[in-house]
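A single protein chain has been omitted; all remaining protein chains appear in their positions.
A and B are the chain letters, set down in written order, and residue numbers restart from 1 in every chain.
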Amino acid sequence: MSGAELFFYVLAVLAITSALAMIFTPRPVYAVLFMVVNFVAVALLYLQLEAPFLAAVQVLVYAGAIMVLFLFVVMLMGPAPAPLWEHIPAQRPLALLFAVGLLGALATAIRKGAFTPLTGTMSSAIATAGGQSQALAEHLYNRYLLPFELTSLILLVGIVGAVVLARLPRQKNPTTD
Amino acid sequence: MSSIPLNWYLIVAALLFCIGLFGALSRRSAIGILMGIELMLNAVNINLVAFWRYVEVDGLAGQMFAIVVITVAAAEAAVALALVRALYRSRDTVTVEEIDLLKW
Partner (left out) sequence: MQINWADTSFLLAPEILLTVGALIVLVLDLLIEDDTSPVLPGFTLLALVSAFGAAAAHLVTGVDDVALFMFAADPLTHFFRLLGIGTALLVLLVSVNYVQARSKHTGEFYSLLLWVTLAVVLVAGAHDLILLYLAFEFLSITSYVLVGWLRDDARSNEGAMKYLLFGAISSALMLYGMSLLYGATGTTRLTEIAAFFTIPETQITGLYSIVVPALVFLLAGIGFKISLVPFHQWAPDAYEGAPTPVAAFLSVGSKSAGFAVLARVLLEAMPAFQEHWTSLLVVLSILTMTLGNLVALRQTNMKRLLAYSSIAQAGYILMGLAAYSAGATFPADGLSGVLIYLVAYLFTNVGVFIGAVIFEQATGSVAISDYAGLIRRSPWLAFTFVVFFLSLAGLPPTAGFVGKLAVFYATVAKGLYFLAIIGVLNSVVSVYYYFNVIRQMFFMPAPEGAERVRMPASMGLALAISFVGTLLIGFYPEPFLNLANMSRDFISALPLL
């Protein structure tokens, strides 16, 4: 087994076991930590897929920012919070059935799938731009400008929304004069 | 050229996606469901980057898409967790048995 394959196996096993551990652990803080492990494993997979910038973004944003946010809220919530709805008798088994069924369907689809193979080692866009970060930057500000601007708007709306929803309630007094 | 076939990455992504889906569908706490959703979005990202590496001939659409997904996941998580705070704050004074406001 070559080095690349070993690397892949280790990461795949790590990602999958940490995902399962996250689902089944009863403690929310452990779940968040398992997720962080999962995200780091996936980031390393991106490295193997020759996408170093994305690996860095994955660690910074996903493992770094989003999971820290989760951790904060988990800590603020205290011990097991009240469930959202009444106990549906077969919820877990049904979910399991659905998820496993979907997995089977996807696995079959992937096995039978025919994907146009890649010719060459690195796409020409990267080659002409002289490196991946440079190519990404060029695309971000040129071809993908609209999505880029829209992501900044979506983050703004996220901030406004989070403030509107989570702010401590003010005293109910009329407008100050 | 990597020696690992594309399908392996896709299978791992599909596995993670279904694990995340199971997590999201089988839990009753909002944070648990949200973590399942993050796992699902992450799995799709693996798909996108793998496809970029193996299928896309010219351009960086796969990576762009993945970056966009990460950003959206961040905004969604922020709003979702703020909503969780608002929800549990407004429920603090009411016991679970009385929460039956929205029925069939």
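By definition in this document, a contact is a pair of C-beta atoms (placed from the backbone, for glycine too) under 8 Å apart; a residue touches a chain by one contact, two chains touch by 3 or more.
Because the structure is predicted, anything quoted here is derived from the model rather than measured.
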| said: One chain is left out of this view; which of A:36, A:106 or A:136 touches it in the full complex? | reply: A:106
| query | Can you list where chain A touches the absent chain? | reply | 84, 105-106, 108-110, 112-116, 142-147, 150-151, 153-154, 157-158, 160-161, 163-165, 167, 169-170, 175-176
| field | chain B, residues in touch with the chain not shown (by the definition above) | value | 10, 17, 20-21, 24-25, 30, 33-34, 37, 40-41, 43-44, 47-48, 50-51, 55-57, 59, 61-62, 64-65, 68-69, 72, 75-76, 79-80, 83-84, 86-87, 90-91, 94, 99, 101-102
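Criterion: only the chains that are shown with their structure count from here on.
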| Any idea how many Å lie between the Cα centroids of chain A and chain B? | 6
| In their complex, what parts of chain B are in touch with chain A? | 1-4, 6-12, 14-23, 25-26, 28-32, 34-36, 38-39, 42, 45-46, 49-60, 63-64, 66-68, 70-79, 81-86, 88, 91, 96, 99-100
| field | Touching residues (chain side chain A, partner chain B) in the complex | value | 2, 4-5, 8, 12, 15-16, 19-20, 22-23, 28, 31-32, 35, 38-39, 42, 45-46, 48-51, 53-54, 57-58, 61-62, 65-66, 69-70, 73-74, 76-77, 80-87, 91-92, 94-96, 98-100, 102-103, 106-107, 110-111, 113, 115-121, 123-126, 135-136, 139-140, 144, 147, 151, 154-155, 157-159, 161-163, 165-166
